[in-house]
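Below is one structure, written out as structure tokens, with a few remarks after it.
Complex shown without one protein chain; remaining protein chains in place.
On to chain A.
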Amino acid sequence: MTFDAFPYAQPLHGLVGGLLIGLAAAMMLLGAGRIAGVSGITARATGLGKGDMSPSSAWGFLAGLPIGAAVVAVLLGLAPARFAEWPVLVVAGLLVGFGTRMGSGCTSGHGVCGVSRFSARSIVATVTFIAAGVITVALIGALS
């Protein structure tokens, strides 16, 4: 399935992946009674954040992420993606780590779990980080 107007889009892959992500988050909510927010779970696992989730459960979830990614990459025969140079990644990583903790969540916790719950905080956070990302990409494009 493709859109003529957006030749790069993969809507069907996006939708299938999105349903899987929703299923994963639903399992965490209905099974463990918790939010599947990756930044919060990462902080919990590394002792950088408080919460009710046990560190072992947090590590279990985090270990699952690359396992699931590896299985799909093998099944679909995906080529490795291209990443920015390491100094760029370090700057971006610092901002993402600091910002997600300060703002109490990222794309998963606010964007998926919070938005679907109609949480005002999560809707405001999601609109804010998408807007900041759009402006950043536009500025980098204009300057380079």
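Rule of thumb we're sticking to: a residue touches a chain if its C-beta (ideal position, glycine included) is under 8 Å from a C-beta of that chain, and two chains touch if they have at least 3 such contacts; residues count from 1.
Basically, contacts and distances are computed from a predicted model.
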item	value
Options "Alpha-ketoacid dehydrogenase subunit beta", "Phosphocarrier protein HPr", "D-alanyl-lipoteichoic acid acyltransferase DltB, MBOAT superfamily" or "YeeE/YedE family protein": UniProt name of the undisplayed chain	"YeeE/YedE family protein"
Contact set of chain A toward the excluded chain (per top definition)	3, 6, 8-36, 38-39, 42-43, 46, 48-49, 51-54, 56-73, 76, 78, 80-84, 86, 88-104, 106-108, 110-117, 119-121, 124-126, 128-138, 140-141
